[in-house]
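Some chains have been omitted; the remaining ones sit where they do in the full complex.
All chains are identified by letter, namely A and B, in their written order; residue positions are counted from 1 within each chain.
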Amino acid sequence: MSAELEDIHEECGIFGVWGHPDAARLTYFGLHALQHRGQEGAGIVSNDNGNLIGHRGKGLLTQVFSDEREIQRLKGSHSIGHVRYATAGSGGSDNIQPFIFRFHDGDMALCHNGNLTNCPSLRRKLEDEGAIFHSNSDTEVLMHLIRRSSKPTFMDKLKEALNTVHGGFAYLIMTEHAMIGALDPNGFRPLSLGKMTNGAYVLASETCALDTVGAELVRDIRPGEIVVVDDSGYHIDHYTDQTQLAICSMEFIYFARPDSNIYGVNVHSARKRMGARLAQESPVDADMVIAVPNSSLSAASGYSEEAGLPNEMGLIKNQYVARTFIQPTQELREQGVRMKLSAVRGVVKGKRVVVIDDSIVRGTTSKRIVQMLKEAGAAEVHMRISSPPLKYPCFYGIDISTTKELIAAEKSVEEIRDYIGADSLAFLSLDGLVESIGLGADAPYGGLCVAYFNGDYPTALDDYEADFLKSLTPDDRVRLPEFALYKSKYEGNEYQALPQA
Amino acid sequence: MSAELEDIHEECGIFGVWGHPDAARLTYFGLHALQHRGQEGAGIVSNDNGNLIGHRGKGLLTQVFSDEREIQRLKGSHSIGHVRYATAGSGGSDNIQPFIFRFHDGDMALCHNGNLTNCPSLRRKLEDEGAIFHSNSDTEVLMHLIRRSSKPTFMDKLKEALNTVHGGFAYLIMTEHAMIGALDPNGFRPLSLGKMTNGAYVLASETCALDTVGAELVRDIRPGEIVVVDDSGYHIDHYTDQTQLAICSMEFIYFARPDSNIYGVNVHSARKRMGARLAQESPVDADMVIAVPNSSLSAASGYSEEAGLPNEMGLIKNQYVARTFIQPTQELREQGVRMKLSAVRGVVKGKRVVVIDDSIVRGTTSKRIVQMLKEAGAAEVHMRISSPPLKYPCFYGIDISTTKELIAAEKSVEEIRDYIGADSLAFLSLDGLVESIGLGADAPYGGLCVAYFNGDYPTALDDYEADFLKSLTPDDRVRLPEFALYKSKYEGNEYQALPQA
């Protein structure tokens, strides 16, 4: 919830289907299950016998597709779609995906979840060669690389392009004859293949979208893989062997829907284990456990059961909060008007409460939560965070682009506690996190990317490296080269095998 | 959740403020906290020095007020507003409240939560005298009665009118010089008075709206009371002494927001007690407890703690479900496309689960939930309902208008279990409900209306009585006259005192 309220956003969710007579509508429902991954823009492109038809717009999926006719216009048996958190800036609606490209030899559409570490230099190089970009997004770069490749076949061109882009990416491509998914060598973002009872194949960012459309999971797409779905079925290829799983741990902590499974691990259950572990690591003598809704509900449940404390609804979130255009004035805010989150006086009054949250970003939300609970009469407020302190930016698709906005990058735990006004504060340990998730891959951190917690980035940082190093303290700089993943990347170690899902 | 999915609806939420420079905006936020009480229409009327200005529309509050200018146009320091569940029928947007009435001696606005038992006969009588109605709603009747009264003062006219209408009602009236609230003699609907730090008074259907706008609770409005708020403060009057508290028990079971307090009882805590009592009454040997989100979360938590079973997220509700215009085709539904509720395979597979739901209406939702859980691999599904079986219609504002749609009116518990396919099924006892809520008023059922469970209506049924009696079985008919409240009503027993909140 802190992550949510403090605007840490996943960039996107992607969904595609090949071989269903009502493909665009199905994509709509698939995207609907992925709406939590991006609420600022959405789009669907359908493939009607090779002719690509698209509709995109700003806002929630239900706003972009506010008319049955919009879906009916998207004829065809194959379709891909995208929901997006729109980054600030001048790009605006030009950045909404999927993008359609019109070529004399056939149309293509493309959408993308992730962030490239070498995008600025690739764009500059491509521009210097005459390429023209219409959006600010990283996504277009791949299409330019494909079109400029001198390789003989489309698959060869695509592989060359995928080896040229670095960082975190899950691409979904629609061509006249196939739907193609591709994942980066570290598998930062989840991507799963499913099959419907009518034989149609679907690709989705999370398994909850497979469940929503009634598809069975076939397999998770793994690092470095390309999956090609066409009328003959699906086919797995790969563009590199240099892979090492490092899936974003924030997917487990906050982004993914609790009913999704990632490499076989259920997200709700993982969060519950984080909460239980947190109760073991940082117990507190209190009257009740309170979740910060909605993302910390599972962790709070785990903490409560492990600690033997009742789990109460001491904070409530307005479920109709989305999309309000009317905002409180500053004066109303000072008078106590709050729309999103309320403390429940009847529950917390006079009680010693343990508040479970998934993360602390800037600390402003935590400070507000503590204040609300105290105003509502809580006797003591103990804050417990089901992940380690966030200290470093992410370069693979989460919009924490600078350490400056992270309170834990600047302050100690005790200083944060003092700032937010809690009676006590504790974070889950990094080991606790890794073991609670329990992915168990034969890779550092069990196959998780935990770089925002410890700075151990699984890849070279390319265009972002210079600025990042400048932002570090001397202590950090000494520590960094020792990190296992970082080292392996630079020293050319062989990557380890993936866990069997 | 069953109630929610199966379309049992509260009719309305009301909110008003007197004496705040940004009254309409404040009303917007107050209504926002009451949005769960009605999602089909909303309106706000402001009082700009006696001139009433209104804006109303279909849909969620955020849709009706989609533009800052709509709020700015509603100038003035006083304002009332309404959110509504639109009943079916031809009335359409003409039924959206508050209604504004233009008289040569000043404007008035009116909105209403509840249902009158003698509305059809009053309308007919008024029409026969030449009255013209613009809407299908019960609300207009009161204004006609006021205007036709021969009493000397407005307050006298109002009191006469309030004594003429029967049933359940919480009215909110805006005149040039005052904001007035009035509650029926049984207090079927909650209505609370609060005070802001700047001295403004607010009236709201639930205390959660007071909290949202930063107002302190002054007191709950009680049966038979009229509260008049004007520039001199607030003043409590009453139009009858023949009162007896019988607040709708469904407010505690399903309608009200968990953070609201009603006569001092916190709704979440009451639900938790219902869950705990249910665990005592109907224990089961199982691996986990699962809530049907969102309305059964509290009860599931209570059951889990009492039973010592883990509370798991085995069902998930899509939080972006509202307002979709795109619907699955029948074919997609058969292929398993579901938008609202999903079972979490990773959680329930192979487990014996206790599912906690707040109620069973038609049984179709329960049947679907059991089926989903079994398809997701649950070994056993035990359904536990945190209220007694719904058997009789409500005539005071909930849209259960006929016993025919209630599965428990026709089938025994065992027959329902068989129909929904659960391994076991149990309901909370009526005593359990009353004691869990613990309102403790010196009135039958501790001050609750439980008529949908046992047919013991706290008032005469007036225009609805003949049809209701016809719908009863001979057994029912024998039993009915013995009921305490029903009897007291017809035999003119004195009503009891209210509990001190």
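Side notes on the structure shown:
In this section, a residue touches a chain if its C-beta (ideal position, glycine included) is under 8 Å from a C-beta of that chain, and two chains touch if they have at least 3 such contacts.
Computed from a prediction, not measured in an experiment: that's the story for all the values here.
Counting all copies of the one sequence in the full complex of this file gives 4, of which 2 are shown in place.
FYI, only the chains that are shown with their structure count from here on.
Chain A and chain B have Cα centroids lying 38 Å from one another. Those residues of chain A that touch chain B in the shared complex are 22, 25-26, 28-29, 32-33, 35-36, 39, 60-62, 65-68, 71, 196-198, 208, 211-215, 257-259, 261, 265-269, 272, 294, 297-298, 301, 304-305, 310-313, 316, 318-320, 322-329, 331-332, 335-339, 342-347.
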